[in-house]
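A single protein chain has been omitted from the complex, and every remaining protein chain is retained in its original position.
And now, subunit A:
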Amino acid sequence: MNELSASSRITYRAVMVRPGVARRIRGLSDRTLAWLFITPTIVLLLAINIFPLLWTIYLSFTNYRANRANVPTIWLGADWYQSILTDPDIWAAMQVTAHFVIWTVVIETVVGFGLAYLIDKKFRGHGLWTTIILLPMMLSPAVVGNFWTFLYQPQIGLFNYMVAFFTGRDASSFQMLGDVTLSPWAIVIVDAWIWTPYVMLICLAGLRSIPDYIYEAAEVDRASKWRQFWSITLPMALPFIMLAVLFRGIENFKMFDMVNLLTGGGPGSTTEVASITLKRAAFESWRTGYSSAFAIILFVTVFGLANIYVKALNKVKSR
């Protein structure tokens, strides 16, 4: 009752202070009010998302270069798209990207889910362990890239030292970042180190959302732990796992900073993921039209794959 009176007093004061505005607002329909509230968001979205996207699409059909604004812009049609899609270097970059995305997602999902499963058991000190496991995720990828460069250093790096310790090989006999075979795995290891905790968190949320009574019912039915895992835990956590896979897949498809710091795309072009190729074309060569076309191709690829995946995710959820 008191609260009601208070709110009435506030309304009364507001009306007293600005009767014109209040009258006007009172006269607005719900629909108009809704538009009023969402208009700033729409304007912002148009300005920073939709307009740049449309502009990029336009530029991708031209010879425009951002560093030569005085050169007349010529319409090239789909020339850039054709040249990108038939360029073996681009396909090589896409292969490198696919290798990176697939292996990071697989490792992060398997290890992340495993860790979540263990943490979910609520053993003594599990809170502390959760915090420790989450630490890498809190670091900036730029910082991680820099210090892993030192960890991978063949002469003084801790990583090489550990491998040498366990295998008996000479620590400086192999280089993770300078070897064609090892460098694609070096970047996978670092990404898995940073982002496995993220997948663990999502999986943990999934595991904790499974009601206890389902397990209790399974116990009554004398289902084994193994059977409970396959028939209850995994299916019920699957939408969360799939969500984690989606997030990590999209993120890693556009991975740039960490790889750039660790290898710069080398040795040669062994770790040149698509985003590094794109950056070089856009901001080193200043081939704005060409890089716009490449960006659109990457966007369509991610968008298309993500859409197919979301449909699959919805199917799993509706089961």
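Keep in mind that, in the parts below, a residue touches a chain if its C-beta (ideal position, glycine included) is under 8 Å from a C-beta of that chain, and two chains touch if they have at least 3 such contacts; residues count from 1.
One rule holds in what follows: contacts and distances are computed from a predicted model.
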| item | value |
| --- | --- |
| Omitted chain, identified by the protein name its UniProt record gives, among "ABC transporter substrate-binding protein", "TIGR00659 family protein", "acetyl-CoA C-acyltransferase" or "Cytochrome c oxidase subunit 1" | "ABC transporter substrate-binding protein" |
| Which residue of A:Gly114, A:Pro235 or A:Gly264 touches the chain not shown here | A:Gly264 |
| Per the touch definition above, residue among A:Phe51, A:Trp91 or A:Phe283 touching the missing chain | A:Phe283 |
| Interface with the unshown chain - residue positions in subunit A | 66-70, 89, 152-155, 157, 172-173, 175, 177-180, 260, 263-270, 280, 283-287 |
